[in-house]
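Missing here is one protein chain; the remaining ones are kept as they sit in the complex.
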Amino acid sequence: MISKFILGMSWMLPDQASSYAPEVDNLYLFLVGLTVFFTALIGIAILFFFVKYRRKVHTGIPKQIEGSIILESAWSIIPFIICLFIFAWGVKIYLEQYTIPNDAQDIYVVGKQWMWKFQHPEGQREINELHIPVGKKIRFVMATEDVIHSFYIPAFRMKEDIVPGPNRYTTVWAEPTMTGTFHIFCAEYCGTSHSGMIGWVTVMSDKDYAAWLAGGAGEGSMADRGAALFQSLGCITCHKPDAQGQCPRLEGKYGIEESVHTMSSPDIFKVLVDDSYIRESVLSPQAKVVAGYQPIMPSFQGQVSEEQLQSIIAYIKSIGPAASANAAAKPGTPAPAAARPQIMTTGSANPIAPQSEKAQSNPLQGHDELHYKKP
Amino acid sequence: MNGEPLNYLNNGHGIRSWLLTKDHKRIAILYLISVAFFFSVGGVYALLIRINLLTPGGVFEPDTYNRIFTTHGVIMVFLFLVPAVPAILGNFLLPIMIGAKDLAFPKINLLSWYCYVFAGIFLVVAIVAGGVDTGWTFYTPYSTSYSNSNVLLAGIGIFIAGFSSILTGINFIVTVHTMRAPGMTWFRLPLFIWAHYATALVIMLGTPVLAITVSLMALERVAHVGIFDPAMGGDPVLFQHMFWFYSHPAVYIMVLPAMGVVSELIANMSRKNIFGYKFVAMSSLAIAVFGFLVWGHHLFVATQSVYLGIIFSFLSYAVAIPSAIKVFNWTATLFRGSISYDTPMLYALGFIFLFLIGGLTGLFLAALGIDVHVTDTYFVIAHFHYVMVGGSLMGFLGGMHLWWGKMTGRMYPEFWARAATIVQFVGFNLTFFPQFILGYLGMPRRYAAYPPEFQTLHVLSTAGASILGFGVAMTIFYFIWSLKYGKRAPADPWGAPGLEWRIPSPPPTENFTELPVVTWEAYEFASVPELKEAEAAASNG
Partner (left out) sequence: MSTIETDTAHGHGGAHADRHPNLVHHFDDMEQQREAGTLGMWWFLLTEIMFFGGMILAYTVYRHMYFDAFAHGSNVLSIWWGAFNTVVLIGSSLTMAMAVWHAQHGNSKKIVFFLLFTIVLGSIFLRVKYIEYHDKFTEHVFPAGSFQWPIVHESNRPNNLGDLLLMLVWIEPLNTDQSASGAVAEKAPAMEKAPTAEMEQGPAMRGEIDRTMQDQSFAGHVRMYFWLYFVMTGFHALHMVIGIGLLLVLAWQANRGKFSKEYHSYIELTGLYWHFVDIVWIFLFPLLYLVDRHL
């Protein structure tokens, strides 16, 4: 907590309201110190030379100096080492910011032009305001209805873009460490009211939060809503015990691995049944077909809103195995998760080559892979 | 005018002789006029931005403000920063500095200017027809499927501007390779040339990728189908990768030539060869190469893979080192120099100081953990304005002062120039330093309105912007004034060793009456006749 002790600096720092915020500020202040140091070093040197070596003889030629290998080495290598140090520290913080812990509670976020919509698993819905408990790890599962937005809470030092697409959820996490009310901003330009897409997150003590939850919705939890949608949208007509084996059963599926193949290739590979996979299955069912089943599921794109989709996921999670939603993959199991399709890999994790059982670390995997590793 | 010797300015009169010229110097002047025009437009838009941000609620409608900042960005990036130093100073000086009569392809040079003008016209039309509101980065799917603005026109304008840039780049590379005077070996070239050579490499390899990216985006917008909108199967992040693959190297297009200018300023105004000449020359090439490997640092929070983020972060630190090398070498050059207090030196020192801060704040952004917090905030805006305005603009203005006499035959007024420099320096820092603080406090960029607690810093920033604007206006004013009333410039006002100082001010159309044969090293001050004679006189008397 170095930063707390640097006098006079706190006015230029936001509240440190998350568990990793102080670390971010520590690196920041180190860099500020480094910047001040080198700026002063060069600035004073320049000024000193400027004054001391002022031209006196209009036509004099000073003694020319070619250079110095020693100096060149010194001022290449030393800055590089300093840079390596900063780089490593930055990586450490980054991994912490983007490694979702296993025991986080979910908050579902939908960004759309130009508002933030939140859903608590317990059922509360909020718009532009979010209440969360202090001291608990919160995982934000986020989607956008239209363009790219970015969910930013400066006090948490937390930000990530939310990119539209049928098979991606963006997830970030934070553990609030102080109660209070803090800004929420959209940090990726999204159109006319981009600067109006702001809100407040209120971090409350456990007691206050429980009270707030209790005073809330009355329309049931997200899982309840999801169950209702499961009926009203007709999912239940197929995904049920006596469906003559047409559709895979969904009980107990959340968080485990499923064998799938793409629509036109029989090669089977494994994916993790997580939020992104379910989303893709609803919006783009032909991308991955569960092994042994026909690709007959229709797409629900346009018929289910982002919030409804999140409720359905909450429902499926609620009928999932007892293990936590972020069940860690066993070490050594195949890597490809149903992650956001990255640039060089696919949502369907390379249907061309059959995946073998051995662990293949794919350096181009998305964030999700880290989410399921034990920290 | 009677009695005035024949030079490139009076060699041929009338608008046709200018609009159809093949003389690289005249083309440089054509660029100067058009670039100055667009810079002024972009500058006005900057002031509009700052006016809007005086109050938390904003002054303009958000939609208007969005168009204002987009216009500012597009004009400043594509119509000022990319062409300014290369197309004005580079065009004018590159052939002279290497001892050639012109660039390799004079007609293509003229064509590049016409491309620039057409690009400008397209962009002006886009602005007048209502503007563009996507930000200069045109992220999809907003730009392809949601924006109600003249994206297509702007895209075409940018495409044509890219062509202008590419044509200049080809000219520079071929000229440096094939038209150096006898004796002008690679390591006798002024560092200005090395910088422009490296810039031309970046232009050639990067700009075509921008061209195809902008084309694909514009086509997608018109055809309602494509590869960047997820609703149609595409990936918005692919657009970002392709866009930044050019746009990151582009910032080196914007800064490398200015660094070349700074080398000339420091050397000439301190009468010393640049300390570590070879290192500075090679660092330009290193920046050009490494600059292509870091584009992913614009996507750290854009759902790019964490592993990719780590790689790009590392490479981003690698690209910082060659720039640091330059700064150290320039500082070392001043040691035991004979330092003039004239305006070009002031700009050089301003550049070093401001670019240093800008570059060091780049280290903040390259640190993954910090970038998560400050990306897309005013911290980034402050960073790039420090390097682009504190860096590139100062370098450009310094070069304009150093070579103004050579180009126009008139000297600028030294007193007012120094005053303007200081005004600009103060104004600049007041404008952008508060923005570092704003950014870390969480103020996002591209916001038309903001929470009230940020107002003080914004007001300071706007105050600074007015001062900076005033300072720049001073410069423009006295430059124009000097054309009629400035002192006549001698061939060599500075006692400088480059080939450009051995020919009259302004130079004759063919540059050299006799082909030079170079037998001296770069920055060999003993080769300057004035200085050589004085040394001889001093040692004799």
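Read from first to last, the chains carry the letters A and B; within each, the first residue is number 1.
Heads up, the rule we're going with is that a contact is a pair of C-beta atoms (placed from the backbone, for glycine too) under 8 Å apart; a residue touches a chain by one contact, two chains touch by 3 or more.
The model shown is predicted, which means the values in this text are computed figures rather than measured ones.
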Problem set entry | Touch with the omitted chain, as defined above, among B:119, B:166, B:269 or B:368 | B:166
Seminar exercise, completed: In the whole complex, of B:12, B:56 or B:208, the residue touching the missing chain would be B:208
Exercise. Among the options B:37, B:415 or B:520, which residue touches the chain absent from this view?
Worked result: B:520
Seminar exercise, completed: Out of B:9, B:48, B:100 or B:253, only one touches the absent chain, namely B:100
Problem set entry | chain A, residues in touch with the chain not shown (by the definition above) | 146, 166, 262-265, 283-284, 286-287, 299, 301-303, 341, 343-348, 350-352
Problem set entry | Chain not shown, touching residues in chain B | 95, 100-106, 108, 141, 144-153, 166, 169-171, 173-175, 177-179, 182, 204-209, 211-213, 215-216, 219, 221-227, 230-235, 238, 242, 499, 502, 510, 512, 514-517, 519-520, 524, 526-529, 532
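Keep this in mind: only the chains that are shown with their structure count from here on.
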Exercise. In their complex, what parts of chain B are in touch with chain A?
Worked result: 58, 62-63, 66, 133-135, 139, 141-142, 146-147, 230-231, 235-238, 241, 270-273, 275-279, 300-310, 313-314, 317-318, 320-321, 324-325, 327-329, 331-332, 334-341, 349, 352-353, 356-357, 360-361, 363-364, 366-373, 375-377, 437, 440-442, 444-451, 495, 523, 525-526, 530-531, 534-535
Exercise. Touching chain B in the complex: which residues of chain A?
Worked result: 12-14, 20, 23-24, 27-28, 31, 34-35, 38-39, 42-43, 45-46, 49-50, 53-68, 71-72, 75-76, 79-80, 83-84, 86-87, 89-98, 113, 146-148, 150, 152, 154-155, 157-161, 163-166, 168, 170, 183, 185-196, 198, 340-343, 363-367, 370
